[in-house]
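One structure follows; several queries about it will come next.
Note that this complex is displayed minus one protein chain, with the remaining chains in position.
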Amino acid sequence: MPRFALLGAGFIGSVHAANLAVHPDVTFSLVYDINHARAHSLAAAHGARATTDLDEAFDPHGIDAVFIASSTDTHAQHLVRAAEAGIAVLCEKPIDLDLTHAREASAHAAGHGIPVMVDFNRRFDRDYAELRRIVVDEEIGDVELIQLSTRGPSLPPLSYIATSGGQMRDQTVHFFDLARWISGLDPVEVFATGSALADPRLAEHDDVDTSAVTLRLPTGALVQIDSVRRTGYGYDERIEVLGSTGMIEARRHRTGNVSRYSAGRVVEDGLHAGWFERVRPTYAAALDHFITALGNGTAPAPSLEDGLKAQAIAEAATRSLHTRRTETIDY
Amino acid sequence: MPRFALLGAGFIGSVHAANLAVHPDVTFSLVYDINHARAHSLAAAHGARATTDLDEAFDPHGIDAVFIASSTDTHAQHLVRAAEAGIAVLCEKPIDLDLTHAREASAHAAGHGIPVMVDFNRRFDRDYAELRRIVVDEEIGDVELIQLSTRGPSLPPLSYIATSGGQMRDQTVHFFDLARWISGLDPVEVFATGSALADPRLAEHDDVDTSAVTLRLPTGALVQIDSVRRTGYGYDERIEVLGSTGMIEARRHRTGNVSRYSAGRVVEDGLHAGWFERVRPTYAAALDHFITALGNGTAPAPSLEDGLKAQAIAEAATRSLHTRRTETIDY
Amino acid sequence: MPRFALLGAGFIGSVHAANLAVHPDVTFSLVYDINHARAHSLAAAHGARATTDLDEAFDPHGIDAVFIASSTDTHAQHLVRAAEAGIAVLCEKPIDLDLTHAREASAHAAGHGIPVMVDFNRRFDRDYAELRRIVVDEEIGDVELIQLSTRGPSLPPLSYIATSGGQMRDQTVHFFDLARWISGLDPVEVFATGSALADPRLAEHDDVDTSAVTLRLPTGALVQIDSVRRTGYGYDERIEVLGSTGMIEARRHRTGNVSRYSAGRVVEDGLHAGWFERVRPTYAAALDHFITALGNGTAPAPSLEDGLKAQAIAEAATRSLHTRRTETIDY
Partner (left out) sequence: MPRFALLGAGFIGSVHAANLAVHPDVTFSLVYDINHARAHSLAAAHGARATTDLDEAFDPHGIDAVFIASSTDTHAQHLVRAAEAGIAVLCEKPIDLDLTHAREASAHAAGHGIPVMVDFNRRFDRDYAELRRIVVDEEIGDVELIQLSTRGPSLPPLSYIATSGGQMRDQTVHFFDLARWISGLDPVEVFATGSALADPRLAEHDDVDTSAVTLRLPTGALVQIDSVRRTGYGYDERIEVLGSTGMIEARRHRTGNVSRYSAGRVVEDGLHAGWFERVRPTYAAALDHFITALGNGTAPAPSLEDGLKAQAIAEAATRSLHTRRTETIDY
């Protein structure tokens, strides 16, 4: 069984730790964090060891795979180091906020031939996987229009926003990946426009919280994405794919199945209060895919290339926000 | 084109008048009512003549068909008279509140060989017809369980209740007919129990406003019907048919398609406020069926026999309300 | 009661004729069409007179209002002539495919002070009206994002396409109007992109059948519209309005309410087969609004100005299809 080191014991690290701890085909060996107390607390909860010494995490005699869940600015260096040690990598997106750096680190890692997977976890959502299967099986003919909505319930802290790289790179990038994955095509052009409506201070960070993106695929098919940071009504994701002979919809999730009928209206359960509740099962499914690929000796996906391509779309979209025109995407 | 006389210019008469007036294959000739002003007003609105003289309505030289929408206690005599005049009949249910009288009048009419249809209009509901088609086409295998809900928004006036014959004969009878029509089978036994919950004064009339009925079909298949006079939340009808290989549902109708999402809930449009809004299209469809049958020389349905059988079930159900045991149905 | 002349006895004219014929507060006097047989046939069906002489239609001694449902290239001249005769006008959109001509004719008509309404019938859809009421009542706070889908089931004939002015002017224009009406704001910028996917021959007419439009409102709020000529799965319209405190949705319509449950799936009724079935009730409602406004002496809406503004957005969107950049809208 592969022995895993988890890098990063923050919120998302704790999610991955819980999944590593219960996976039957994994040995959860080590938690690394620069914060000693945090590493120890998380490791203890799941029967792993804790360390603040990175050398332990990259020791190929004790570790077969690292899960990079540390702060974004450390991803690239951890990836490179794992590659040099011949250790497999499951990495939170992005490789690096700077696409050029991300490409360099990826090229370096690729040269060492280690298995690497970028954790675009939404690909492992049950509904999205079913939707894609229907497209791939050509049940709706050729893809002509894809619509994706990504809407968070409330604005993240401004401190988070300030270092996030902006809405395209931080939030919409997941849906750039989904658009590629569902269509099997690399978009060629992008138009994006947005506003800071939830909090005008975002404009000071050159960021937006409400945006509309249009992608053009090489076939002429179109993709529309709306990205919203603060809905006020809960966490809302949705995908619709219109093909030449039919349409598929992955509907927004509700928290329950209770309806109240009174004169003039029906009240139903609302949406999830936060993103984590909505996408929770995808983390375990993504991890399971990675572990299965390691076991089978197959290449896990999404790959580093997938990560870089989604990021390239985000770069072009970010440019378009300023130029008010269509931008060509450079992969 | 058949020339129609409408008997009865009350509310339901005015519904039928409007449908007669716009049907392209009918001549709407005459409105009869004992109330002169009412007859004239309705006739004038639709370009028909008015009369208080029944002889005109049953004159075969001027009239080819009568639509009996007068008070219940006149149905049987109008039916007989039309039969004797050789005039076709479309009759509001029931033939007569007394089943024996109803059978006698029906036998008399049948002897004259005129086309007669009982206006169980729900058979002409688009959803119910589609549901039955699926059953008849054996898409769900053998029928095993049918569930029907019939729920009015508010209690009719006590004066109406007092002469209605009770909930089974007045309200549930439509659903006894639907159960027969959908299954193609005559129930053999019935159990009914009920309470006067909306208004305890109904008990003084030996009536109930909330009841549960169970029918057994000759195959052992079961039927459950709930009948409610006052829901407080609108007009609610619903049918579900469970077969050996699948299930079909004719869902309750909503008034619209608007959803409002806010934190914690989704508010949607409610149900119809009253029965008429819900079943309105069925009246025109039923009339059209009758007219088409007249034109084609085929037998319209539901037939007099259908009317009597639904009534026989209602009789047995009414007995069961008192005996607290299963009653055999005598057709 | 106002006496109406209907100009144009084609398909849409016959729809309006049926509504005029049954409206209780109207005298349906005249049907004009250049095709004598067509005018007579339609007039006869509804008890009106027929003519091929335009002078009759614009004779203020016999006619109080004209319903312009003739071919698009005649709208402007009929509008002007009615204005000069002091006759009220209900006009199919657009005033003229050429925006400059449309503005000139409108200015001319406005100078005569007659009541004029442009028949953007979707404003009278029950669901859209309810959705707008919720926005206007500020139940969802400030509008931040509006999404509209307009999708027809199958491509119109190429001959129709060739003279339609293109998808923006012919199809999307209704939704430009809805976006203005719902938000109460005039969009300032538009981006549009599209492809000829259903039939590549549309490209020869410089037209598209699948397009994505993004509007920016003066508040920074955004509007996304997808317009599709051929869905393959039925007629599909939908509006969603995201506000600062909640969201509203006018969902796509289904043809019925029947669900079939079998192992692994639930099959429900589909969408309307065509646009007319979906929007049918809006024509009568729009007509009723116009008649009521005439009776009350109030100004009917949508006004000529509404018609011109929607058209101005369509012009800018059509430009953007070619420039691949944001276009400013000139009203």
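For reference, chains read A, B and C in written order, and residue numbers begin at 1 within each chain.
Note that in this section a residue touches a chain if its C-beta (ideal position, glycine included) is under 8 Å from a C-beta of that chain, and two chains touch if they have at least 3 such contacts.
On a predicted model such as this, the values are computed, not experimentally measured, just so you know.
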item	value
Given A:I114, A:I134 or A:A162, the one touching the chain that is not displayed	A:I134
Identified contact with the non-displayed chain, of B:S106, B:Q167 or B:S211	B:S211
Selected residue (touches chain absent from view) among B:P24, B:G113 or B:G220	B:G220
Among C:D142, C:D186, C:D269 or C:E305, the residue in touch with the chain that has been omitted	C:D269
Residues of chain C (touch criterion as defined above) contacting the omitted chain	153, 231-234, 236, 254, 261-271, 273
In chain B, positions touching the absent partner	141-142, 144-145, 147, 151, 189, 191, 193-198, 210-212, 214, 216, 219-222, 224, 226, 228, 231-233, 236, 242-247, 324-326
Where the unshown chain meets chain A, residue by residue	22, 126-127, 130-131, 134, 139-140, 245-253, 256-263, 269
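What we mean here is this: only the chains that are shown with their structure count from here on.
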item	value
Where chain A and chain C are represented by their mean Cα positions, the distance between them in whole Å	42
Inter-centroid spacing, chain B versus chain A (mean Cα positions, whole Å)	58
Per-residue multi-chain contacts in chain C, two or more chains	245-247
